[in-house]
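Rather than the whole complex, this shows some of its chains in their spots.
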Amino acid sequence: MSETKARARRAGASKLHEVPGERLELVPRFAAQGYEEADVAARRAWLEEKLGCSLPMIGAGAIAGPTMRGNVENPIGAAQVPLGIAGPLLVHGEHARDIFYVPFATTEGALVRSYERGMLALTRGGGVTARVLQDENSATPLFAFSELEQAVELARALPALFPQLAEAAAATTAHGRLVRVEPRVIGREVLVTCVFSTGDASGMNMVGRATHAVCELLVERFRPRRWLLMSGAEAEKRAAGALLAGGKGKSVVATARLAPAIVRSVLGVEAALMVECWRASTRAQAEAASLGINVQAANALAAVFIALGQDVANVVNAATAVFALDASADGGLELQVHLPSLTVATVGGGTGIGTAPECLDILGCRGDGHARKLAEILAATVLAGELSLSAAVAAGQHAEAHDRYGRKR
Amino acid sequence: MSETKARARRAGASKLHEVPGERLELVPRFAAQGYEEADVAARRAWLEEKLGCSLPMIGAGAIAGPTMRGNVENPIGAAQVPLGIAGPLLVHGEHARDIFYVPFATTEGALVRSYERGMLALTRGGGVTARVLQDENSATPLFAFSELEQAVELARALPALFPQLAEAAAATTAHGRLVRVEPRVIGREVLVTCVFSTGDASGMNMVGRATHAVCELLVERFRPRRWLLMSGAEAEKRAAGALLAGGKGKSVVATARLAPAIVRSVLGVEAALMVECWRASTRAQAEAASLGINVQAANALAAVFIALGQDVANVVNAATAVFALDASADGGLELQVHLPSLTVATVGGGTGIGTAPECLDILGCRGDGHARKLAEILAATVLAGELSLSAAVAAGQHAEAHDRYGRKR
């Protein structure tokens, strides 16, 4: 038995419980949670032996075990996802003012080519204008009382308490700031949405801590029967109508205009046909009771979130996008997309680990002061994808593009 | 200048267009789209030089360039994401009947630990029962006519045409099968949802090709003014009420029951408190106009989808989950979750590339014949997360867990 396997066996020896005919084994933890290189290897070896499989590729990753602390538990190596690059994408933002090449971590064939095509069209057309309108994140604690009157009392007292609550929040974080609190009495319970500016972090940890401080103050004063830090009303990582009003991340808008010649030459389809098809699609989407209207904003968000070390589960809230495609006065296209709840970060979370810092470098978005720039680039990227897919749908090329670039099955 | 840089420079030399003061450059393509190792390296070098950054980690990935063909375009290397393992998870499915250790590709600290805790509780409680109820995928083409009567004619003719349409679809794929067509006249347009069984693939490429064949037949016969292969009504990668009725992937259910002692010892909270908190959360979620009810199903889906080479953008449709937590007769918990539109695959797409095959091996789900097994494991995994997060919310530990395991910001 190799040393790594022996190491794992020693750490994982703890039996948990006897399931009929089985002896449960915990994943080996080792000392200090097992972030040493040798621990990671030993845990992998334990798994290989236990399952009778071989995991060389997982072990071939280059992320050092100790650097994973704080980002993952029970590490066994690294997942590797193909990384492609799409561009050039010319963005005229307030924060992003450059030509960008955007990294996509994806295994969906034809995806990068499709975005590249959209970017090319937008860039040749003069580029994408982008703006960040709101920039905040929120948690919505719930306070449950025995009587409605008590819930109402808290709700009505809230405006006067704001300075104290903001101070309590401020004591927990140097980066976040409580910007407003919004009560909603729903019965004996009152929801209190706590909205923060979060700087360049996604900020949910900071929001959690600061909201906790707000809650402690409210709990002490109003003595609810129960309270929840995260009631679920914040729609974190869930699809919800409330997301369209913002409050979860950045509200970003991107717009562009394309001359008819560019639509024709780069996208190979007539602008008027695209507009007609898009209008039909908007009602088809309404018939599906869709939240937002878009072609597939999630495609770019997922691929770029993986590349950039974002919290990928936030794609669910971030993809609640409203895209529009209209005819311009000169017979070309006017495009726009609104991403009301785009949760992105350039510091904290997974932005400092694995290949994420390098991918952030590719966009010039590494570290403090770059989150709004990143939001503008992402909105422009989504717009490129919406444009390209809309063109493909209009041209009936959808199936064919996949056939040419994608694996068949 | 190094050889890789020179190679890139030659390939990327094509100027596109003059933006004011800029010379646009396409991402270098090289011969045959540039999947040779040297091409990948050269493309990366081109980017490094162009942007003045350094991308060693992206280059340190172990995915061979040529194997990326069909999964990504313009490859520059691989994204690396920390991979942790959570388990043991005992599943009593029709297809999955074993104890599993589930790989999570994530950078969200405390996530793996949270799922591990949930899995431990469920497994010690006797395991998770899981079943796949529907197993299909769909596209919804739209046919636009000049007059309502023509749309009605197509809709009414559809049942009688089904055998022909199924035959046309069958000619395009050996793996998929058209199981039904559902027309919906929405005006001069008719939506025709084409539902397929897709075997072990996610199947959207297959669905696209087969639906195209169906469309050609309908187009020839009914001569619509316009038609769209994908109208948007299929809610692929978008959040939509229609997803709850299924039709996009597998409809899977997982249930479990926990004795009060296990809730107390593993989760550190009273069952009755969890039930009370969950009930308050369901109305908080309703107040946010949520689609589905769950804590954060997206967390597991995103992390496992990345690890397993799934199409990660499908997290948006897959996360439309309805979770429930009730008191059991003995004072413990009864749990269940319904994932109506879980799009997973064990063949095709990204399942054969990078670390995905190894991660599929960890679950015993590599290759043909394993997609339903994978769906059952995933539903059980989601249930574990819902359980653990619900306990954390009830115990007020939410903020604290992040503080202990996650990076702060």
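Going by the order they are written in, the chains are A and B; count residues from 1 in each one.
Keep in mind that, in the parts below, a contact is a pair of C-beta atoms (placed from the backbone, for glycine too) under 8 Å apart; a residue touches a chain by one contact, two chains touch by 3 or more.
Just so we're clear, the structure is a prediction, and the values are computed from it rather than from any experiment.
Novice: Which copy number describes the whole complex, given 2 displayed chains of the same sequence?
Specialist: When the whole complex is considered, it contains 4 copies.
One rule holds for everything that comes next: only the chains that are shown with their structure count from here on.
Novice: Where the centres are mean C-alpha positions, what is the separation of chain A from chain B, in Å?
Specialist: Comparing mean C-alpha positions, chain B is 15 Å from chain A.
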